[in-house]
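Shown next, in structure tokens, is the structure this report addresses.
A protein chain is absent from this complex, but the other protein chains hold their places.
Let's turn to subunit A:
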Amino acid sequence: MALKIVKGSIDRMFDKNLQDLVRGIRNHKEDEAKYISTCIDEIKQELKQDNIAVKANAVCKLTYLQMLGYDVSWAAFNIVEVMSSSKFTYKRIGYLAASQCFHEGTDVIMLTTNQIRKDLSSPNQYDTGVALTGLSCFVTPDLARDLANDIMTLMSHTKPYIRKKAVLIMYKVFLKYPESLRPAFPRLKEKLEDPDPGVQSAAVNVICELARRNPKNYLSLAPLFFKLMTSSTNNWVLIKIIKLFGALTPLEPRLGKKLIEPLTNLIHSTSAMSLLYECVNTVIAVLISLSSGMPNHSASIQLCVQKLRILIEDSDQNLKYLGLLAMSKILKTHPKSVQSHKDLILQCLDDKDESIRLRALDLLYGMVSKKNLMEIVKKLMLHVDKAEGTTYRDELLTKIIDICSQNNYQYITNFEWYISILVELTRLEGTRHGHLIASQMLDVAIRVKAIRGFAVAQMAMLLDNAHLLTGNTQRNGICEVLYAAAWICGEFSEHLEDPMHTLEAMLRPKVATLPGHIQAVYVQNAAKLFATVLRKQEGAPDSQAAQETSQLLIDRLPLFVQSANLEVQERASCILQLVKYIQKLQQKDVEVAEEVSALFAGELNPVAPKAQKKVPVPEGLDLDAWINDPPSESESEDEKPKAVFAKEEPKHTRPRHPEVDEKELARRREARKQEQANNPFYIKSSPSSQKVYQDAPGVEHIPVVQIDLSVPLKVPGMPMSDQYVKLEEERRQKERAEKKKKEKKKKREKRGRGKKGDSGPESEEDITPAHQVDIVTEEMPENALPSDDDDKDPNDPHKALDIDLDKPLMDSEKLPVRTHRPEVLKSPAEDGDGEPAQAEPKKRSSKEKKEKKKDKDKDRKKSKEEKKKKKHKRDAEPEEPVEEQMEEPVQSEASAEVAAPPTSTPTEASDLDFWLSNAPEVEPTPPETTSTPETTSAAAPESEPEEPKDTEPEETKSSKHKKKKQKKEKEDKEKKKKKRHHHHHHHSDGAGDESVQNGTVEEEEPLPPMSNYCLLAENSYIKMVCDIQGNLQDGSQVVVSVIFENKSDCFLKSMEFNVLDSLNSKLQRPEGAGPHDGLTVPFQLPPGVSNEARFVFSVQSIVMPQKLKGTLTFIVKSEDSSTHEKLDFKLHFTCTSYLITTPCYSDAYAKLLESGDLKASSLKLEGVNMPFHHLLARICFHHHFSVVERIDSCASMYSRSIQGHHVCLLVKTSGETVSIDAKCDEPSLLGNVLEEIKQTFSRC
């Protein structure tokens, strides 16, 4: 402490950095929590300082504490502060902290949008890189929407370092903002052929990730990937591509045929095990997809199995594991080829590595047949006894049950054997899977009628020996089987040999120690048994016996009436009263047996697990509608265990004994024990018997001599499953002999018939079940809906990414560009509101957003409904063209300007077909794209060319695919219609009477698409369009984004971009370059391709517009020649391009105007014929303004120059006249800006 006082106050904050913190924590091992809490207090102090270095240091420490599990979300705002530091060191610290602790719920995240955008466009590549890395961890739907366009431009950054990061992060953007996928996809595809291998690999990575979830949309990329696969040498890329093919082949068997050869070559040639393994995997996938049809691929299977065997036999456990994993895939379609390696797999069951044993178990599942089931299960039972850990033993248990019960007990020939196996499994103490065994017992007993007699006998035995199972009720799941046993004995009591004895066993006082739900079943089924017993006894001459039975119940039931469990209590008291009444009747010598059994008459049918779900919803019933008003958010939701890493499917647990209940019980038991221990009057149970139950995992293997046995370890009279194996063997031999005799006879009789079942001496068909069992099928509701989508998770984020990518891009789909559009004209509540509601702008906008989301959802639903309706009545179709024509004028506006992202041609589908059907030598045509002008011009007035163009090449494809596509198209159209609808709605309302704050960009906005890209220069080879933007970070920088488009049929390369510097403006060149050197454009252009590059200029004065002369030189390379070409251009730096869209709140705006520092000027425009909100949108978009406030036909707007000049506009409209009053602190800048606005409107 003394030291601290001595130190200066400034330095004080510096005395603990991350290293000191770590050291401190290590030195305070005994009171770590206390030490850290003082550290957090210090950090809080540091965060209050103004010095950014101190803050960064504090945030750095917080990041460390976060790793130790401390919540640091309270510092989120400080993290944002550090992120926005101009120093890279601090920025990196800030972004790291943000990436560790920000998430969608962090509210300050919305403050970061502009900061991130600034960093993304930073001239320093590491600023950009750090921002991208951080963003990849905490991107939210809002961020994704607002930044998608910025990131997309970064995909064509000059530095590969940035390109690869931008490409990777696009995947996250797609997930959060699926609308961005289509507009961004062409460029992503382009990156597959990026000259930099890192970028290429990133693009492959992203597309693989996308294709894995929705493979059918990516089939058209197959030729491109095929080319990459045969040309790439990067194993990482190869692995990804090969994995991708694995996902694609099931959709297109022809692709598989094409793949087999190169993959086999790779298998033979590669030395990398990882690659080899993936090749084998994909070959397997191919073979699965081909499983019917091609006969001569057995060689490939053999190759795979052989390679896998080598892997499995390898001493490297990793390879062994993977080998087994891949083997299990082959097993599904080619079980025969795997079954021959049964020895190897059984050997793996003895491996010391649990993962490997588990894999081998999986394989066994598929390897069983009627013939070997008993043998395999016997082996597994041995392993159960040997298993050391409960987890593995439980796994074995579930596997045994899985293996036996698979495919409706397909492989079980002898159910007596299976029941005995189940009974044997009940001896596993401490297993979690008691309920699994129980449900199997129930299932078999209910569905296999023939086995009921045997099952009941076994269950009675179990009940009689219940004390063996319940020895240690704590944490003992095995007592669940008593639930099944009691139920089976009760329900099928007619099969019982000695029902009286079983009844007696079910009413033992010890039963009261069982879990409540089991007791309840006991009580209920005791009543059923009672009914059966009565029937037997009343028939007998000795009537006294019946009364004795009633007396037994009357004596024993009160124990249950006192039960703490409501269910037990209720049932017990009900039955007790019933029996008392029966006894009364008996005493009057009335025969009651018939009536009592009538209580339980009727057969229970098994119901299929999905039956409930498949009950069709009656017409007019809305299951989602609230019956009452929704209750306020309950806290109980927090208690649900959250799934981690992947969303768990809701398990079908049996409602009667949820786990929570068990825990709760355990807790109570614990409490009771405590109480008992303190209670001197409580008589403790004898320790000796307790002990025996506790440690008996493998009952048989306990050396009998050493323990003082009070109970026999083997359940008396229990049949051993092994004896069945022998019996079965004998039976089969006998049968075989008989059959042979018969067959001989048959053969003699009719020789002409071909033989059946030629797969070995004893094929599956030869083995007949021991007793004919009719497996009762499960019940389904009447007119159940046939559905195959049972397993789809509706919450899967990838569902939203199921988007057709081959369809040409529509203008409405362009990514929201960096503008703040003024109109947020949607919330219907405000439509009629005359008063401008201004208060709390922030809150309102977020609210609006929410509302809009709802609206959108509704729209989506509606459009779906409509689609359905459409299907029914085709005559509604004539409407469509009308609507489409209404769309045209808006679309055609776009053709005046060039839209940035190129779209793919619809001919691709046919390319794929061609590629797949043709001989392998055919070079895949470069699956590139024609660019927008074509498509936009195609959208000319009267025709609707999209559809025919699109569907034509499809016709060769399978009709299924086609239908889907059309459907989707329709949906899109429908959506569009909806949008139009909105649009018109607004106009008719004529309600522009709301004040609107700057909203974020809305994709539903019915504005005509606009682009800031204007033509720079053009010749027969190349076209350049450019957009000029100021750089907010640096008051003296302007960024020029140029899109180069190759118009020729030749390859363009070695492009050099050069501009003659003026006194005021200079092109920024890399260090070491001379003042007249050109900049190399970082890419080459194949025919028809366009790409974007960015150039940074430094400017000194920004008050005047200026023009710079420049040239682009490039080499045109055609097949036989290459020529050097050049193209001159003039770059026009308007004053507008120095303005940056900056939002401004109305109060700040008012202050600014009041301050009197601004000079005024004004402008009048005549003959402007467009809606007011379009006018505003144009000013915003083309001149980088934002709307501060809008009232009726009057709006105030604001912008700021890169050097900090404020520019304010007041725009009024009446009729076709627009007047603009403007104020700015730099008159000449203002004059020029107004002049440019005038030009913009004179052009349209």
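Going forward, contacts are C-beta pairs under 8 Å (C-beta built on N, C-alpha and C of every residue); 3 or more make two chains touch, one makes a residue touch a chain; residues count from 1.
Assume contacts and distances are computed from a predicted model.
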Quiz prompt | Which of "Leucine-rich repeat-containing protein 49", "Eukaryotic translation initiation factor 3 subunit H", "Gap junction protein" or "AP complex subunit sigma" matches, in UniProt, the chain that is not displayed | solution = "AP complex subunit sigma"
Quiz item: Looking at A:R145, A:K320, A:R1069 or A:R1094, which residue reaches the missing chain?
Solution: A:K320
Quiz prompt | Of A:Y64, A:Y724, A:W915 or A:Y1013, the one touching the omitted chain in the full complex | solution = A:Y64
Quiz item: What is the set of subunit A residues that contact the non-displayed chain in the whole complex?
Solution: 10, 18-19, 22-23, 26, 53, 60, 63-64, 66-71, 87-89, 92-93, 96, 100, 103-104, 124, 126, 129-130, 132-133, 136-137, 161, 164-165, 168-169, 171-172, 198, 201-202, 205-206, 208-209, 212, 235-236, 239, 243, 273-274, 277-278, 317-318, 320-322, 352-356, 358, 391, 642-648
